[in-house]
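With one protein chain withheld, the remaining protein chains of the complex are depicted in position.
Think of it as A and B in the order they're written, each chain with its own count starting at 1.
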Amino acid sequence: MNRQMLDLWVGIFVVIGVVATVFLSLRVANLTTLQRGDVYEVNAEFDNIGGLKSRAPVKSAGVTVGRVSDIRYDGEQHKAVVTVTLDSQYQFSADSSMSILTSGLLGEQYVGLQTGSDTEMLQDGDLVWLTSSAIVLENLIGQVLFNKAGEKPAAAEK
Amino acid sequence: MIKRSFSTIAAILRHLGARVTRNLLNLGLAARFFVAIIASSAICLRRPSLVIKEVYFIGVLSLVIIIVPGLFVGLVLGLQMYDTLERFGSGDIVGMVVALALIRELGPVLSALLISSRAGSAVTAEIGLMKTTEQLTAMEMMAIQPISRVIAPRFWAGILSVPLLTSIFNVVGIFGGYIVAVLLLGVDMGTFWSQIEAAVDFRLDVVNGIIKSLFFGVAITFIAVFQGYHAAPTAEGVSLATTQTVVKSAFVVLGMDFVLTAFMFRGI
Partner (left out) sequence: MAANRESDSLVNISNVDFAYGDRAVLRNINLRIPKGKVVAIMGGSGCGKTTLLRLIGGQLRPTAGDVVVDGQSVPRLGSGDLFRLRRKMGMLFQMGALFTDMSVFDNVAFQMREHTALPESLIRDLTLMKLHAVGLRGAASLMPSELSGGMARRVALARAIALDPMLIMYDEPFAGLDPISLAIIGRLIRTLNDALGATSIVVTHDVQESLKIVDYVYLVSEGMVIAAGTVADIHASTDPYVRQFVDAQADGPVAFHYPAEDYRRMLSGQ
């Protein structure tokens, strides 16, 4: 095995390995390359974020327009503060609303972003104040039972 | 009667104590050897041809044992997973399950085990043989350090090769899953790939997998050169060292896998 053949085979090997890694990163995983300049950050306060996790997608009209970058608890307001990073090419009005939705019946939670009617757009660092918290299953069940209980006395009264 | 049982207990304790001290001494020896290798590695930058030659013997010659088993692992995973998932009507996500299993766990671990059994044992045997035939001593007498000339290039070549081979294993495995799921079991091709893309996260899964394979690469390569360098210079010594490489690599890789997984995937 002379030197040139050796180097050739090693070169081929390294190329195949690197291509495999790149393939895994880009085509298999969802590596998105958003640069610093391409994004802007926006904050939102929620009463309950449910099972929302960091790096969950932010979708508007079903299309991913950004990611959740940070989730904190505000001790003074007693609310959850969520910071999202949005793609600069999409602009949303200053009175946009954010809600925490679930994909599918039992899927992962994500942030739904609905633009409003304001002529001014959201800027980097703005706060979104129209928020709708996640639906918590226990509260839902409690609500249904409460409604059911409310129906009975009304029926009894009839 | 009591005296006899005392003396047996004492003998057992002494035996255990000796084993512990012996293993601790070995650990110290290994640590010193590791530092010595790092310290003698400058030559690998000055003469990359040495490392390239070893990358051929460790990496290129392991391609076959990575690609073929990788394909089979992917095929089997696809088959087994689909069977179970289909019972809950979720046969469509078989691609995601195969990809995650491979990238997070099976890729790094199985690749490391396969590479250690082929390339690791070969390196140990080669170095042990060089020691037995006095080639290492001859080198020392020619004022050339065997650690930098023989050991260091193989060490770095291993660390370079293992992650690359792991990625190749993963890709081939996913294709194996694809073959079974899409071509054989009728899962939709678009569904297969989109499910994977949605579920596999770059930082969490791919990067962690690469980090694991790096750790494993260091471990199996170090064990291979250590065993070879410290083999007894006889035929039995080299043979023992070679089997020890494979056995110890298996233990270390699986043990490390547990620790790393606990660290990396804690938050999920």
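One rule holds in what follows: contacts are C-beta pairs under 8 Å (C-beta built on N, C-alpha and C of every residue); 3 or more make two chains touch, one makes a residue touch a chain.
In this text the structure is predicted, and so the values were computed from the model without any measurement.
Chemist: Where does the absent chain touch, in terms of which shown chains it meets?
Modeler: Taking every chain of the complex into account, the missing one touches B.
Chemist: Of the residues B:2, B:45 or B:141, which one touches the chain left out of the display?
Modeler: For the chain that is not drawn, the touching residue is B:141.
Chemist: Can you name the residues of subunit B that touch the chain not displayed here?
Modeler: Residues of subunit B in touch with the missing chain: 129-130, 133-135, 137-144.
In the analysis below, only the chains that are shown with their structure count from here on.
Chemist: So in the complex, which bits of subunit A are touching subunit B?
Modeler: 1, 3, 6-7, 9-10, 12-14, 16-18, 20-21, 23-25, 27-31, 55
Chemist: Show which residues of subunit B lie in contact with subunit A when the two form their complex.
Modeler: On the subunit B side, the touching residues are 49, 52-53, 55-56, 59-60, 63, 99, 103, 160-161, 163-165, 167-168, 170-171, 174, 193, 196-198, 200-202, 205-206, 210.
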